[in-house]
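Shown here: the complex without one of its protein chains, the others still in place.
The block that comes next holds subunit A.
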Amino acid sequence: MKINFILFFFIIVSVASHAQNRTLNVCAQDCEFSSIQTAVDQAKPGDSIFIKKGIYKEHDIFIDQKSIHLYGEKGSIVDIDHKGYGFKVEASDFSITNLSIKNVEVSYTSDYAAIYLFKCFDFKLKNITLEKAFFGFLIEKSKDGVVEQNDISGTGQSEASSGNAIHLWNSKEMTIRDNEVYDMRDGIYIEFGGDNVFENNYSHDNMRYGLHFMFSDDNRYSYNTFQNNSAGVAVMFSKRIEMNHNVFKKNWGTASYGLLLKEINDGKIYNNTFENNTIGITADGSTRMVYRENDFINNGYAVKFVGGSYQNDFSRNNFLYNNFDLSYSGGLNNNSFDTNYWSDYTGYDLDKDGYGDVPYRPVKLFSYLVNQTPESIILLRSLFIDIINFSEKVTPVFTPENLVDYQPLMHEVQW
């Protein structure tokens, strides 16, 4: 009986406190507030602030330890007018939705962002459009946030004068999904972060990377599309990254690649599509990686091993019409390339078990030569090169002896 009473009491209190939650309206004229900052200052925890249609020339709007919910409507625009940050937030359990923010100040010394979060927990940034952003969302030391359905674009002038669309620093367990980021430096950047999930984002036309990991373990990114960036995704100095169902395409240029793996271990790469990249994957010092059921289509190089990579396992991947399927330097180092489908494979399958009877050597003599002497690339598409490639295929002399797919598949893998 007593317990019931206490429970009843708590319900009453919580309902009562909810009843006190107000919605503060902000608009240019004829409202309680004409400035977002004053509305924020007046708001109590749990309150909502409705920003009506209009242009608000405000900057450095500071939300200090208040759990409030800001939302706008179509046409609610915050114009920072190149004066520092848009919002600065240090709070938990808050949200900002349906807003448009533009003209973040460009600086070479400070990381001005449209929305800057510091030590924030349980928050949501949704449906926000950023134009001419220097940094878009700069999120530091935060946890359990959701960033979704935002559209972030910069001016894309040069790497030095632009920032990252979504920048996570020392943040954990965040969900970044359904965002479109373009014309920035990095689309999404994450440093010292763990257990984050990146899903369904579309990162394109960025000057540097579509997605960039530094020192961040145990993250996952899936179903994203990286198109026409200087490089699709760079994963550096990180462990146990899971990459699946992403599309890397048209990252084309003299120094471009779909996916760069630099000093990363124990990752999983599966069901991704690499299409029309100069280099599909560059693996530099990456160890114990599993590559399964990926499509490599029409790339210059499908996979390029630069060095120091051990125990990587490629199986059931499709290598289709790449100029070079594999470029490799150094010893075999326990890397295995068995049971893949190679469109260049010309062997036969007499016992009809689905595996070719003749082993396939993915490293062509020419790609070996180019590794030795980069200048020899100038003989690309020369008749002589076709001839020596063919003779090397018949009797291998130079190409790494053990680098062989002993069970090349006869049919494309359907996944």
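Things worth noting here:
We adopt the following convention: contacts are C-beta pairs under 8 Å (C-beta built on N, C-alpha and C of every residue); 3 or more make two chains touch, one makes a residue touch a chain; residues count from 1.
Basically, contacts and distances are computed from a predicted model.
Missing chain, UniProt protein name, picked from "AIM24 family protein", "ABC transporter permease", "Membrane protein" or "Cytosine/adenosine deaminase-related metal-dependent hydrolase": "ABC transporter permease". Summary of contacts with the chain left out: across A:Gln29, A:Thr109, A:Thr254 or A:Thr395, the touching residue is A:Thr254.
Residue A:Gln372 is the one among A:Thr109, A:Thr346 or A:Gln372 that touches the chain not shown. Hidden from this view is one chain, which touches subunit A at 252-254, 256, 278, 300-301, 323, 369, 372-385, 387-388.
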